[in-house]
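Left out: one protein chain. Kept in place: all the others.
Order of writing sets the chain letters: A and B. Residues in each chain are counted from 1.
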Amino acid sequence: MEVIKKIFNEKRSLLVPVVSIVLGLLIGAIAMLAGGYNPILAYSSLFNRVIGSSYHMGETIRAITPLIFTGLAVAFAFRTGLFNIGVEGQFVMGMTGATLVGVLLDLPWYIHGPLAVITGAIFGGIWAGIVGYLKAKRGVNEVISSIMLNWTALYLANFIVSKFLTDPGQQKSRAIHESALMNIEWLVQLMDKARIHWGTFVALACVLIFYVILWRTKQGYELRAVGHNPDAALYAGMNVNRTIVKSMMISGVFAGLGGVFEVLGVFGNQTIMAASPGYGFDGIAVALLGGNTPVGVLLASILFGGLSYGSAGMSFGAGVPQEIIRIVIGSVIFFVAAHGIVKFILKPFMSKRAKRKEAA
Amino acid sequence: MQFIEVSGQLINITLVFSTALIFAALGGMFSERSGVVNIGLEGLMVSGAFAAAVATDYATQAGLGSISPWIGLIAAAVFGVVFSLLHAVATITFKSDQTVVGVVINILALGTAIYFTRSLYDGSAQTSQLTEVFHKVAIPFLSEIPIIGEGIFRAYPTTYIVILLVIISYFVLFKTPFGLRLRAVGEHPSSADTVGISVTKYRYIGVMLSGALAGLGGATITLTTTSSFAHNTVSGQGFIALAALIFGKWNPLGLAGAAIFFGFAQALRNFAQLFDFSKQIPTEVFYMLPYVLTLIVLAAAVGRSSAPSALGQPYDPARR
Partner (left out) sequence: MWIPGDDECMDQSGAVVELKGITKRFPGLVANDSINFELKKGEVHALLGENGAGKSTLMNILFGLYQPDEGEIWINGEQTVIDGASKAIELGIGMVHQHFKLVQPFTVTENIVLGNEPKKGLKIDYKLANEKVKTISERYGLKVDPQMRVQDITVGMQQRVEILKTLYRGAEIVIFDEPTAVLTVQEIEELIEIIRNLAAEGKSIIIITHKLKEVMALANTVTVIRRGKVIRTVSTSETSERQLAELMVGRDVNFQVEKTKRPPGDIVLSVEGLQMKGDQGKMVLDGTSFKVRSGEIFGIAGVDGNGQSELIYAITGMRKVQDGQVSLNGNDITNDTPRKISTAGVGHIPEDRHKHGLVLDFKLSENMILNTYFKPEYGKSGLIDEKAMDSVTTRLVEEFDVRTSGIYTHARALSGGNQQKAIIARELNKDPDLIIAVQPTRGLDIGAIEFVHKRLMDARNEGKAVLLVSFELDELYALSDRIEVMYEGKLVGEVDADQRDDERLGLLMAGNTDHDGERS
């Protein structure tokens, strides 16, 4: 009992996220019942799809990868006290940067690939930097400016793709040159053509980089100080405005990298989009569930990536619209964000168990 | 004269787009004046737009004819309130971060709306096209005036409603005890608490009003512009409404003015093909325009000095 109590009281307890996940799945089940579907069949077909074959496992990894990037991006900004919901737009700008270099240039692979990656990362970083700049210099709420830039990025990307990168009549860009592609051919073959690419390894490296920057460097010390208490940071002689811009740019680089590898590793081209891909918003969910810690982000992206990829199985197996998973994810992070509710729900349960223990 | 005709139409369409923004911004005002940041305005609009589409559709099928859109409107307000309650419980009762919860509401509302659209419409991501929607109502005599007759006095009923609501909101906020207390709660909650005003109650009312009004805003889009609901029916209007709220200094008249400006930016898109010079400009530029303009306006607006002082802070009596 003591152990459970300790976890319950511990600020960074695992209890809240775990219970939130359970509650989220429950609410999903209720929504399925409301829509006249069989939730047990739906969840089992979701699970079966994820681990069904080496192809599906590979594709699940493919679906998890961008979430690691966007999750890290949101979490990084959070650590500096900024809410970057512009990851979506930065992701799209990352795609666009990589596509530009990948389609227009023709270079040897050892230059072309890295150049495309770096360009995309910089595009993402600059796009986020605008938000940071507006916040630092003009006091513009970063949430609203990010959203505006998300839409702007979508239309700007469409404009660039249709104007410069597309053959007439096509809805997607010309193919990216082989020399810039980032897929890992032997793994692709090994996993039944599941689209495995270097981005996954870069994402894992970024998890480590995230940790080192924030907790091992002086730069990270500044970023965290500004995040916790900008007034004290000013007192301590830190340049708060510059730190805000810097933090947003680093966050945007993570986001941009997510977009880069979708283009270079998965699709090999960029389509003209009716709506943005949504990985940025999932990144918010990932960061929240992961408690803005690097390992938490990794675990949360595995969960949400798995759910998202598996959700297609629900519509095949149980006829459930796959958007149900949006409700599940939305509910999970609702409970994580409003963890007071989770504790409130748990309270009678916990004390009952405590009493039973006492009686025994 | 083509100029006169076009200006009349431009004003008219501006008002169509502005109406939804004003509804939502008024909603945001009641929430934020009580001290609760409502980033979830977008999601509340989504739930309203969805509810309006479905309710109007079912009412039409039930043979209610031209009353149907009114039923849709009521359903939208109700649905908006339901979603706003999630926000209220999380942020007021459980003191969660208001911005984070708002974003979560956005994600949750969109997911829920699309999921139920698919379940109700056999897997289609869009509700069926509505046959009964609002029609423009011309006010006798006034609608004959050149330019403004066409522009203002041939509008949808929702536009007339929102104009009325702006005036009522102004009166309520600045002339009644309710308004005084609501503002007190948003400015300095513990001063309200110590004279026996329930901070919780007023904040719940503020947030629920924002749900109802933003729901109506979403319904306006469905019932006057798109005639159906899909994932992109509401595309950032909730956030533009927030910008209008800030730019309008949390004042009903100010935010209405700002919303009309942003509505104008949206309306311009419809006129892109009308003139030779504007045909040269890529359509994407017109699509970007409302968002870029919002950004520029926000950057130009000076400071947030007129924001309610306690905006964004959960009220915890133990930490007075």
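Going forward, a contact is a pair of C-beta atoms (placed from the backbone, for glycine too) under 8 Å apart; a residue touches a chain by one contact, two chains touch by 3 or more.
Note that the coordinates shown come from a computational prediction; the quantities given were computed from them, not determined experimentally.
Q: For the chain left off this view, which of B:N232, B:S278 or B:S309 is in contact with it?
A: B:S309
Q: Based on the whole complex, identify which of A:F201, A:Y235, A:F316 or A:F344 touches the chain you can't see.
A: Residue touching the chain left out of view: A:Y235.
Q: Pick out which of B:G63, B:P140 or B:G196 touches the chain that's been left out of the picture.
A: Among B:G63, B:P140 or B:G196, only B:G196 touches the chain that is not shown.
Q: Can you say which of A:V16, A:A225, A:M248 or A:I327 touches the chain missing from this structure?
A: A:A225
Q: At which residues does chain A meet the chain that is not included here?
A: 216-219, 221, 224-225, 228-229, 231-239
Q: Spell out, residue by residue, where the missing chain touches chain B.
A: Here the touching residues of chain B are 171, 175-177, 180-181, 183-184, 187-188, 190-197, 305, 309, 317-318, 320.
Going forward, only the chains that are shown with their structure count from here on.
Q: So the centre of each chain is just the mean of its C-alpha atoms; given that, what is the distance between chain A and chain B in Å?
A: Result: the chain centres lie 29 Å from each other.
Q: Quick one: in the complex, what on chain B touches chain A?
A: Result: residues 39, 42, 86, 89-91, 93-97, 99-101, 103-105, 107-108, 110-112, 114-116, 118-119, 123, 231-232, 235-236, 239-240, 242-243, 246, 282, 284-285, 287-288, 291-292, 294-295, 298-299, 303-304 of chain B touch chain A.
Q: Over in the complex, which chain A residues touch chain B? Could you list them?
A: Contact set of chain A toward chain B: 31, 35-37, 83, 85, 134, 138-141, 143-145, 147-152, 155-156, 158-159, 162-163, 274-275, 281, 284-285, 288, 321, 323-327, 329-331, 333-334, 337-341, 344.
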